[in-house]
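Read through the structure below, which is laid out as structure tokens, and then see the notes.
After this line comes subunit A, so read on.
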Amino acid sequence: MAKGRAIICEDRCKGCGLCVTACPQGLIELSKKLNNSGFHPAVVSDMEKCKGCALCALMCPDVAIEVEKEES
Partner candidate 1 sequence: MSAAKVFTKPASMTDKIMHFCPGCTHGIIQRLVAEVIDELDIRENTIAVGPVGCAVFCYDYWDVDFHQASHGRAPAVATGVKRVHPDKVVFSLQGDGDIAAIGTTEIVHAAARGEKISCLFVNNSIYGMTGGQMAPTTIVGQKTTTTPGGRDSNMAGYPVKLTEMLAVLDGTAYSARVSVHNPANVIKAKKVIKKAFEVQIKGEGFAIVEILSTCPTNWGLSPVESIKWLEENILPYFPIGEFKTPGEVSR
Partner candidate 2 sequence: MSKVLMKGNEAVAEAAVLGGCRYFFGYPITPQNEIPEYLAKRLPEVGGTFLQAESEISAINMVFGAAGSGARVMTSSSGPGISLKQEGISYISGAELPCVIVNMVRGGPGLGNIGPAQSDYFQATKGGGHGDYRLIVFGPASVQELVDLTIEAFELADRYRNPVMILGDGILGQMMEPVEFKVKEIRKGPEKPWAATGAKGRARNLITSLYIVPEELEEHCRKLKEKYDRIAAVEKRHESYFADDTEIVLAAYGTTARICKAVVDQARDEGIRAGLIRPVTLWPFPDEPYYKAAEHADAFLTVEMSNGQMVEDVRLSVNGRKPVHFLGRTGGIVPTKAEIYAEVKKIVEGGVR
């Protein structure tokens, strides 16, 4: 079973939420914290469930997400 990791660069994120709706697993939410630019950055709530599909990164307008995938 594929296991993934979506790495969101907090400082590049503008908190638009497009990745939140893009994630088929519903794993992304906007943080309560503010980043250095004053946005609520996206965070992965449960990385264990990430499959590494990269749809979040595909929809990110700010190239703030890198995705890794592990094959077991």
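Basically, a residue touches a chain if its C-beta (ideal position, glycine included) is under 8 Å from a C-beta of that chain, and two chains touch if they have at least 3 such contacts; residues count from 1.
Regarding selection, all candidates are chains of the complex that A comes from, given by their letters.
Bear in mind the structure is a predicted one, so any value in this text is a computation, not a measurement.
**Q** Determine, using the touch definition above, which of 1 or 2 touches subunit A in the complex.
**A** Touching partner of subunit A: 1.
**Q** Could you please specify the touching residues of subunit A with respect to candidate 1 in the complex?
**A** Per the touch definition, subunit A meets candidate 1 at residues 4-5, 11-12, 14-18, 20-22, 39, 52, 54-55, 57-63, 65-72.
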